[in-house]
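Only a single protein chain was left out; the remaining protein chains are all shown in position.
Chain IDs A and B follow the sequence of writing; residue 1 opens each chain.
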Amino acid sequence: MATVTHTAPPPLVTRRKVGWARARRYVLPLVGLAVALAFLGPYIVMVLNSLRPSSDVVQTPPTFLPRTWQWSTFSQVLGDQRFLNWLKTSLLVATSSTIIVVLAAIPAAYFTARFRFPGRIAFLFLVLITQMFAPTSLVVGLYREFFELNLVNTYLALILTNSAFNLAFAIWILHGFFSSIPKEVEESAHLDGCGRFGTLIRIMLPLSLPGVVTAVIFTFIAAWNEYVVALTLMLDDAKKPLTVGITSYVTGYEQHWDQLFAASIIAIIPVVILFAFIEKHLVGGLTAGSIK
Amino acid sequence: MARKMTALIAGAGAAALVLSACSGGSGSGTAGGGSSSGAAKVTSIKLVAAEYSKDHTAAFWKQFADKYKAKTGITLDVQVVSWDSIDQQSSTMIQNNNAPDLLNLNVYASYAKDKLLYSADEVLAPAIKADVLDAFVKSGTYQGKMYGMPDLSSARALFYNKDLFTKAGIANPPKTWDEFEADAKKIQALGSGNIGYAMPLGPEESQGEFSIWTFNNGGDWKTAGKWSINSPKNVDTLTFLKKLSVTDKVTQNNPGKTNRAQAFDLFKSGKAGMVVGFSPLAGALDTDKKVNYAVAPMPTKEAGGTPQTFGVTDYLMSFKKPGNQAAVKAFYDLYYQKDQVNQFIKAEGFLPVTKSGLEIFASDPKLKVYLATLPNIHLTPTDDPTWDKVKLAVQQNIGAGVSANGDPQAVLTALQKAAENGG
Partner (left out) sequence: MADPLSDAVAEPGRMPVPATAPRRRRRSRGGDTPIGVALLWLGPALLLILGVVVFPAYELVKAAFSRYSITGLRLGDAGTTNFKNVLDHPDLITVLTNTVIWVVVVVALTVLVSLALAQFLAKDFFGRKVVRWAIIVPWAASLVITAKLFTLIYDYYYGTLNMILQTLHITSGPIDFLGDDRWTMPSMIMVGIFVSVPFTAYVFVAGLNAIPGDVYEAAKIDGARPWQTYWRITLPLLRPALVVASVLNIIYVFNSFPIIYTLNDRNPGYLHDTTITFMYKLAFKSAEKDVGMSAAAGIFNVILILIVIAIYLRTLKWQEQED
């Protein structure tokens, strides 16, 4: 490449560049604040609504800040055994589904990425198709199936359902990631005596950690927020997940908006915690290394 | 090529295995019913109950289930479902031939028509049936047999804001429609966001709101056994309601898209002068202690008429399944015990369904307005299976009649046609 001799740049450009560099320090955080407020705004309203009596939430005319502050809602909700049962169910179902998805998707994606076999295209096609079915339309069939298997009202049914629905995305993401790792890496592992499975565990997984993390966060959030299937399959109140349970707070005859919103805020926290732990790996994961 | 064939066969085999393991019966016919005599007795039965309130419904059924088990040795599985998803739940169960043994719903006649239910002769003790208020026996009877056992009832009345009335210079609640219109106008004229009358004609329960107005005009859904939805009296009622909304502008914004909860919120905020309410609203108002309210009978169209009360009852119906007849009978025996049924009704804030219950609740001064009219209460035609569909059509369409370019005659005629065609 020919070397380019830079003469002194025109003064105007320098001044603009330097001026921007200085303003940058203040402008960007301000824009950041605006963006954060835009996304948190409605949830700030939710927090405020959980700190006022339910009747104040639907009072006309409305006020932004509560007319009377009510601090007891959170402890009331956390002390409610029904709520704690729902929380327990959500944690159990979301965590188990995530684990199953990871365990099932990794081998499937690796195998489809690396080896040709009869039905490979069909399998990938099947995976894509399953993403397109709305759970709402499959709910009756699911109920029938689990009823025949005597699994209605069991945690297992919900875990299996959430795992299956999220498998497609996980396989898709991991497939792309595995595909982009150069074959040479594996070949050298083979030379060192690693079997197929060993290669997967020791070489491919660490290299595709962002992909795994992506699958984890997507599956966890999807399972945590799933509503329609849980509504139909879980009969006992104690076995309902949070999404279904908290709808009890607002019925046609009685509305407890304060408790509904307090419970919803508590429900967001586990997801944010999970996200905080894995955030730095997530950013690398979402395009499955496709650019390289 | 051989490998491909093996693959195909293996794949098809796996799929077939999965499908055959999962496919049950063919699905047509009864919902798993059959003659119950001679079949083995069940050890547990299932109740799908509607959730009236977060705090009371589940608690009541839990203690009920404990008592039931102690008495009969049979387990009662209770599934409490919210009102907005109970239709979906029950439909899913029946589609899969897995109807519960007992279902708490606001209709029953279609299920009776599909021959899914036990009649009172089979599961209800004669003494209990005699105790149920006649109006409810009638509404629960389809083709001469009673299938819909009432669990609780509610009646509507006119709630008004005494402070707003005083401010507007109104001495007494209105007795006729003309008085009502004038009073609403006076309150609306007070300004500062005050509304004359909060009118919920949204899809949640518009049939209720329309019912109470038209009953007091001499109109009805059915007359002499035939549908009369677009009768002149009904059209007159809907035209009046449209007038209130569009011409007089004394209602809240967009009545055709307001449900009860929002109308009640306006009244509870002290902004609405009048609203048609029921006992749960009174309970909420008493807890909040913000609004100085009173309850009055509905105004009639002409002076000197007898105010009609519109009432609603929900039903506890039982499904025919092998071996559960005795268990179901024991359920009703226990439920209609004075201490059980009335405990439930009191906790949820509703009205009794039995004559003995009337006596017990008579001591509550707040319920006087409703109890006096309860025996003559006017209900929607829940004993007609077509009503189940017509009700849904009404909910989806009647609100359009009170909008700015709504045509009450056309809306009601369309509903009449739908009813005559079987819904």
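Operating definition for what follows: a residue touches a chain if its C-beta (ideal position, glycine included) is under 8 Å from a C-beta of that chain, and two chains touch if they have at least 3 such contacts.
Bear in mind the structure is a predicted one, so any value in this text is a computation, not a measurement.
For the chain that does not appear, the touching partners among the shown chains are A, B.
Within the complete assembly, B:256 is the residue of B:100, B:174 or B:256 that touches the hidden chain. In the complete complex, the hidden chain is touched by one of A:18, A:103, A:201 or A:238, namely A:103.
Among A:61, A:193 or A:206, the one in contact with the hidden chain is A:61.
When you scan A:18, A:35 or A:78 for touch with the missing chain, the hit is A:35. Although one chain is hidden here, its contacts on subunit A can still be listed: residues 4, 24-25, 28-29, 31-33, 35-36, 39-40, 42-43, 45-46, 49, 57-64, 100, 103-105, 107-108, 110-113, 115-121, 123-134, 136-142, 144-145, 160-161, 163-165, 167-169, 171-172, 175-176, 179-180, 182-184, 210, 218, 221, 224-225, 227-228, 242-243, 246-247, 250, 257, 260-261, 264, 267-268, 271-272, 275-276, 279, 282-292. Seen from subunit B, the chain kept out of the figure touches residues 3-4, 6-7, 10, 14-15, 18-19, 22, 27-28, 30-31, 87-88, 90-95, 110-111, 113-114, 116, 202-204, 206, 252-254, 256-259, 262, 265-266, 269, 271, 385, 388-390, 392-393, 395-397, 399-400, 418, 423.
Everything below uses one rule, namely that only the chains that are shown with their structure count from here on.
With centres set at the average Cα position, the gap from subunit A to subunit B is 39 Å. Looking at the complex, you find that subunit B touches subunit A at residues 3-4, 7, 11, 21-24, 51-55, 58, 77, 79-80, 82-85, 88-89, 92-93, 95-96, 98, 193, 204, 260-262, 265-266, 268-269, 271, 280, 284, 288, 290, 348-349. Of all residues in subunit A, only 55, 58-61, 82, 118-119, 139-140, 143-145, 147-149, 231-232, 235-237, 247-249, 251-256 touch subunit B in the complex they form.
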